[in-house]
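Excluded from the complex is one protein chain; the other protein chains are retained at their positions.
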Amino acid sequence: MHLSNSILTWIAAILTIGIFSFLWKDNPFYKFCEHLFVGVSVGYSISLTWYNAVYPDLFNPLFLQPFSAVSLGRKLLLVIPLILGLCYFCRFIPKVSWLIRFPMAFVLGWASGVAIPAYFQTNILKQMQGTFLTPGIFSRWDVLLWAIISFIGVICSVFYFFFSKEHKGALKVASETGIVFLMVGFGASFGYTVMARMSLLIGRFQFILGDWLGVIK
Amino acid sequence: MKFFQYLLKIDRRIIYIVMGILVMLPLIKPLGLGVTSGPRATALFDAIDALPAGKTILISVDFDPSSMPELYPMLAGVMRHAFAKDLKVLLCGLWVTGVGLADKAVTEIPPEYGKKYGEDVVYLGWKAGVDAVILGMGENIKNVFPADYQGHPLDSLPMMREVQRLRDIPIAFAISAGTPGYQDWLLFAQSRYGMKVGAGLTAVSAADAYPYLQSGQLTGLLAGMKGGAEYEVMVQKKGYSRAYMPAVAAMDSQSLAHVVIMILVIVGNIAYFATRKRGA
Partner (left out) sequence: MKRSIPLAICLVMGVAMMIQFFIPHPISVGFYDLTTKWIRIVGAFALVLGTGSLILYHVDKLQRRRQGWYYSIVTLVAAAATAVIGLGWGVKTGSPLQDVIFSNLLVPLNASMFAILAFYMASAAYRAFRARTREAALLLVAAFIVMLGMVPVGRAIWGKLPELAEWVLSVPNMAAKRAILFGIALGAIATSLKVILGIERGWLGGGKQ
């Protein structure tokens, strides 16, 4: 065992143990670590937002760059997003809090307009193509069989979510077949979720046993 | 009967302790089970391996420290692969808390291959806006990132003279812990600019990516820590790297952890049904 002689590694290890202490019981040390995490995250986001977004995209070209580098026209165009962005802070002034609707309208309208063709192409057209027109499905008998099973699975699972009509007769058969596929899908997701959570724990143990205690490489 | 009732009421902290010990043990004393690569990881590896020297790949670092054990090995593995093949690497990110992780990778990995910042690797940093960032990069990367993360104007970086927009990049590898992530690259970079996209995901979201794999929208998938381990093994087998493989080292623990969870579920069900039968 070779204990780390870096004070920063010790701080990291103590904070890790502080968070893990919640497993035994809620305690002041855990609460301290939790609130420290929130505070540090906020401060980190503020710093990066300024240096990566606000300063290079707005503050620098609008206020610091000379007209020879950024023309008056381009500077005036930057005033519009500045005003829209400042309207967000009207949320904290009750009398003019309605002004927040302007930047929200701009962002929501833009995002909705951009999303519609993108979602249609990526999540509907291409997915339908994959369901019906998979290249090479006739190359082998098993590939064809799995393609047919997938096709039935997609159709039946879609029918399960169709609630405009009572699930009777053929719709009931399709819906119950869909449930089988959905349960297998959720089981697969659960299996993968177990892997994900365990991985995170193993990562922390690798830090504690490796970087801090020096028990493993 | 009393035994099963005791089993059902066992203190959860005993489960925690048992879990903790059994996950720690294989890290100290490995079981030596080995790792073999699956078809999804191999597809991504082959896609990058087939690129000619001098081409640029884009890596989007869309995760934070909470997903580091699963996703950082993928980032390191793909970067090592790219540098060994003399490919150039352009990094960016959609998560603000991923900046430090990308910065760490750009600092530690290129020197292993004698690669220089600005010539072989550039880190653009993070910008707010997700779809606006991807769509903006599609037209002109400099419009979105006039300077890189360190503040160097992109025009001053030799690597960026050949890479102006997303169409100049043959493949993007999106390493995602959730949203925003690979789906945004598919929605905006692939639908509008026809960009090839590979994905490295936390295991939680991996099962949801299979429709995109089947339709050919995703070129390969690395799923969770296992995916990272598979990539590390492939990179080592081809002689591209001899670095320590943290994901491979964790696989024995992962295996034992899964077996423990299965046993817990089975024992819990046996105890439940045994007490229910007696009760009925």
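As written, the chain order gives the labels A and B, with residue 1 at the start of each chain.
Operating definition for what follows: contacts are C-beta pairs under 8 Å (C-beta built on N, C-alpha and C of every residue); 3 or more make two chains touch, one makes a residue touch a chain.
Computed from a predicted structure; not experimentally measured.
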{"item": "Given A:Phe63, A:Phe89 or A:Phe138, the one touching the chain that is not displayed", "value": "A:Phe89"}
{"item": "Touching residue (missing chain; options B:Met1, B:Ile28, B:Ala50 or B:Val265)", "value": "B:Val265"}
{"item": "Touch list for subunit A against the chain that is not drawn", "value": "8-9, 11-13, 15-16, 18-20, 22-23, 31-54, 57-58, 77-78, 80-82, 84-86, 88-89, 91-92, 97-98, 100-120, 122-124, 127, 130-131, 146, 149-154, 157-158, 160-161, 178-195, 197-198, 200-201, 203-204, 207"}
{"item": "Absent-chain interface as seen on subunit B, which is shown", "value": "8, 10, 12, 15-16, 19-20, 23, 33-36, 38-39, 64-69, 96-97, 99-100, 103-104, 106-107, 127-130, 132-133, 135-136, 139-140, 143-144, 149-151, 192, 203, 207-208, 210-211, 213-214, 223-224, 226, 251-252, 254-262, 264-265, 267-269, 272"}
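Operating definition for what follows: only the chains that are shown with their structure count from here on.
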{"item": "Approximate Å spacing (C-alpha centroids) for the pair subunit A, subunit B", "value": "14"}
{"item": "Residues of subunit B defined as touching subunit A within the complex", "value": "13, 16, 23-24, 27-28, 66-70, 96-97, 99, 125-128, 131-132, 135, 146-147, 149, 183, 186-188, 190-192, 202-204, 206-208, 211, 214-217, 223-226, 244, 246, 249-250, 253-254, 257-258, 261"}
{"item": "Footprint of subunit B on subunit A - complex, ascending", "value": "23-24, 41, 44-45, 48-49, 52-53, 56-57, 110-111, 114-115, 117-119, 121-123, 126-127, 129-130, 134-135, 150, 185, 188-189, 192-196, 198-206, 209, 215-217"}
